[in-house]
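Of the protein chains in this complex, one is absent; all others appear in place.
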């Protein structure tokens, strides 16, 4: 089950180039979509099924601003309208494939799966991309064989950093003891908290003296389906016990993460991390990105095993714990949006 | 869904040899069949499931004209009758496996899946095999993960040569503009057409001067399930605009192709191509065969992606175009034969 009236991240802008062969097939929330750039650089997103016999348009050929199916030669323009059927003069009105609203923002390509009339660009989440002049952001991606609800729950509670990431980006039991402040928005949740006076995490401990202590500030915007932006700051441990740290700012950074479901069984995870120019240093941005590659493989191992078990016993009664507050809110919101779409008089699903 | 009262190609004659270990397992239209040769060279086709506990007879041992199951030693003669059960004297009447009518013709092995009483050898399609003295035929095979209906549609319209095979055996848009003459037969369709004054296709263009133009003659017999024989001739471009070309005959050839469904999800494709002795030249037959290996991989890539999409949306309303005339006729005939078999008072299926 997927919310259709939402922007889904279809990848990094550099995944889709001007090259002749750069015709990119994606599966997003169960829908097959082909992405390509027009000569003016604009990205087009069409249904990846020819109107004729469902051949893959992603095996096609770019021609001008359109795409030709390389099975029987039907050519579709950037709006999905067929403008040529080789061997015949008449082109039926219904000879078209679906075109999706698509926007590039913060170096991500965003596709709207629902009613195009509702495709408000203002609904795209805030983010900081690698081309932002104020930040030194490095990017990566990963395929994870787990349902996206498990990813939502994973990201909506950083208590798991204590355990899953004990050797990389977590480790302190204090991660489980935080009392994050969650604020629901119309399409997501904001979360803030501080961790004070803890040792640096394993991944960076070698950079500091052994008795170093830091204050960490987490400021997260989580948006449906599962776009997760965190403003993350590290201070030398100060003496403030609430509000801002009064220690020295060591790292001011953004990590921007988009988890896009392929279907019910896997996700494409596009992510990035990097420091502000003011707190940058040679090798820092690459280290942060590399650290995420390792840490997200740790998550993936956990979530993939969990996914298998959830598939085996989908109706099992499970135990709720205090740390489920964040995950619970986000999944409640997702279910609410799913129900609202299902109940709408003209459901987006009817367009598919 | 498969027509049972039909001859299915089970492979090339050389696939099944006199060697002790040459006991060949096939899956044809959902049925598991084991093929082997008797000492006199004749091919036997039995159900590849022991009557006892469904062990694979294809893991058995040839003994005389029969086959012994190497699980518990039951021996079956060439008619599928069990003539030995080790450890017991009495052999029940029902101790037998199904034997299929089998015929070798044109270097292909043909198996009849339906009522043996209806197994008329005259229903086997015309073909030209590698042992034919008048032609220099080279053979090959391929496994394609697509439903055989997609193969039928592919072969019943050569318009796709313009696009799928632009770098091998097609390329000219004229392939889409041909008006082939289709003639339905009881169990298939004949198709004829000419392509006049076009450049040689990419695969052979290097053999000719750049301004070379040729006339092509296609004469095709397509038989259910999907046996496809084409008499293909190439002439230096003549001045005739209908009827025979008056240019020089450069290539007189036969390509013979049998697409045998394993099940609903894949096919075994046995194919060959070669020139007449009169138009042969060193290296020519091998080049033609090698060209098919490349071209049919191009088809397979298209059809496998199409098959996946068809599986995802089997009931999707699709667009029909003019080039569907040939595919439409062949699939209509297939559906007619399927319905007739289903409606018959004693359906062939009851024998299975």
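First chain written, first letter: the chains are A and B, and each begins at residue 1.
Rule of thumb we're sticking to: a residue touches a chain if its C-beta (ideal position, glycine included) is under 8 Å from a C-beta of that chain, and two chains touch if they have at least 3 such contacts.
Since the structure is predicted, the reported quantities are computational estimates derived from the model, not experimental observations.
Visitor: Just one of A:153, A:204 or A:284 touches the chain that is missing; which is it?
Guide: A:153
Visitor: So that we can see where the missing chain sits, which residues of chain B does it touch?
Guide: 32, 48-49, 51-56, 58-59, 68-74, 85-88, 92, 94-95
Visitor: In the full complex, which residues of chain A touch the absent chain?
Guide: Within chain A, the residues touching the omitted chain are 153, 157, 159-160, 162-164, 166, 173, 176-177, 301-302, 305-306, 309-310, 312-313, 316, 318-323.
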